[in-house]
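Pasting a structure here, questions to come.
Complex shown without one protein chain; remaining protein chains in place.
Naming follows writing order (A and B), and every chain is counted from residue 1.
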Amino acid sequence: MELADKLLAGDRRALARAITLTENEDPAAAELAAAIYPQTGRARVVGVTGPPGAGKSTIVDGLTYLYRQSGQRVAVVAIDPTSPFSGGAILGDRIRMRRGTVDPGVFIRSLATRGHLGGLSWHTGSVIRLLDAAGFDAVIVETVGAGQSEIEIMRHAETTVVVLVPGLGDEVQAAKAGILEIADVLVVNKADLAGADRLAKELDMMLKLGQPPGAASGEAWVPPIVKTVATSDEGLADLMAATERHQRYLAESGRFETRRRRELTAEVRGLVRELAGQAACAWAETAGRWERAVTAVVARQSDPRTAAGGLVREFLERR
Amino acid sequence: MTQGKVRVLVAKPGLDSHDRGAKVIARAYRDAGMEVVYTGLHQSPEEIVEAAVQEDVDVVALSILSGAHLALVAKVVGLLRGRQVDDVLLLVGGIIPDEDVEPLKAAGAAGAFGPGSNLDEIVAFTLANIRRRGA
Partner (left out) sequence: MQPEGVTRIVVDDSRAGPVCGPAGARPGASCGPGMDLPPELPEHRPSGGERRARFITISDREIRPLYGPEDVAGLDAEEDLGLPGEYPYTRGVYPTMYRGRLWTMRQFAGFGTAEQSNARYKYLLNHGQTGLSVAFDFPTLLGLDSDNPRSEGEVGRLGVAVDTLADMELLFDGIPLDKVSTSMTINAPAAVVWAMYIAVAEKQGVPSEALTGTIQNDILKEYTAQKTFIFPPTPSMRLITDTFAFGAERVPQWNTISISGYHIREAGSTAVQELAFTLADGFEYVRAGKAAGLDVDAFAPRLSFFFNSHSDFFEEIAKYRAARRIWARGMKERYGAKDPRSWMLRFHTQTAGVSLTAQQPENNIARTAYQALAAVLGGTQSLHTNSMDEAMALPGEKAVKIALRTQQVLAEETGVTNTIDPLAGSYFVEHLTDQMEKEALAYFDRIEALGGVVPAIEKGFFQREIADAAYRYQRQVQSGELSVVGVNRFVEKDRARIELMKVSPEVEGRQLARLAEVKAKRDAGAVRDVLTEVRATARGRGNLMPVFLRAVKAYASLGEIVDVLREEFGTYREPAIF
């Protein structure tokens, strides 16, 4: 397949077009995903999340720069919400990402959530694989976190960086939304502002309270708290070191492999559900079973679960 | 394409810092259901074309109020051609005197919108002239 070959050869337009096909659920995308899959699994994936206005894009810009300094090729996936009213979106993360704009070792792609509620795009995982296959050493995924949505990024990123700033009421929110549980590295950005030290202290206290067994012996990972002033690059080298330390920890403790196996299991399981479900529904519709089952449910002669169970049984025993 | 969305890059080339028009048109495109990538002030033609490639946009809309539109459009068109990008709709808005509209089109802009242009008309023109999705 021509597009896959071009992508694997590092053609940026082919990569960009492949992402579009994937996002649009073009039939060619599945084929493409299969073709490039053997070439994936090499890039390290770092997720950056946090509330709006925390400085995520500026941090991603700084990290991109540091990765480039160390000779690595970097791709950035920046995700912004789709307007529920119009279905459109304004994707403005590139405004803050100015240092890699014409660097051939950097590739930035803005995605809209397109109705996906988790703060990510439906196809985040597939897009990461395309970038991985195109030869980027690191993929940074930036997403707006609000409430529960941060959890999803853990499925795609090996290292999740949660960015907080003083003054947004984050202290309270952190505890509520369980941000601490998903963070592999915590960043207190805008550390020059009043309240930064207090925020860092509070986070530290909360971490100590919820410390997992094995933390003291170094067996379990305790998220470090890094203070940054991203607009002037302060603390970003520390942040980079912390993410690298986390990646080393994952590799050396064997957790990297367990985690990857777990995520891939979940992905295959999810796809089985989706594909099997699609097949069952398609069969039920063409076989005329659908109308009958629904009518029974509407008439209260059958409950939805029993009706669905009946359809699935019939589907499995068909022939 | 099941969920194809029109993707637009709204860019401000050059040093002019008036972003009111760029932001208004970005909102109008968003409200028309498009995905708008806005890259901020003071972009070089090289940065704009690179962003257009990476974002795989259908439309590049340049907002120029500095009077340098002829030179900037020529440069962007040249760079797009150099990257073999031939399916992007290039539009220009800003302070574009009537007599510059034809030269801009000759240089490769599909549409040029001066002061007083109607937002709905710009959106309609954009949708009607997108090269890739319609084809």
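The working rule: contacts are C-beta pairs under 8 Å (C-beta built on N, C-alpha and C of every residue); 3 or more make two chains touch, one makes a residue touch a chain.
Predicted model, so just to flag it, every value in this text is computed and none were measured.
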Exercise. Which of B:A22, B:V76 or B:I130 sits in contact with the chain that's absent?
Worked result: B:A22
Seminar exercise, completed: Missing-chain contact among A:T22, A:S57, A:T113 or A:S302 belongs to A:S57
For this session: Give the residue, chosen from A:I90, A:A112, A:I225 or A:A280, that touches the chain omitted from the document.
Result: A:I90
For this session: Name every residue on chain A in touch with the hidden partner chain.
Result: 53, 57-58, 90, 92-93, 95-96, 98, 167, 193, 231-232
Exercise. In the full complex, which residues of chain B touch the absent chain?
Worked result: 14-28, 38, 40-42, 44, 63, 65-68, 71-72, 93-98, 113-121
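Please note the rule applied: only the chains that are shown with their structure count from here on.
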Seminar exercise, completed: The distance between the C-alpha centres of chain A and chain B, rounded to whole Å, is 30
Exercise. Can you list the residues on chain B that touch chain A in the complex?
Worked result: 1-5, 7, 26-27, 29-40, 43-44, 46-47, 50-51, 53-56, 83-85
Problem set entry | Residues of chain A defined as touching chain B within the complex | 12-13, 16-17, 19-20, 23-26, 82-83, 85-92, 94-96, 98, 101-102, 107-110, 112, 114
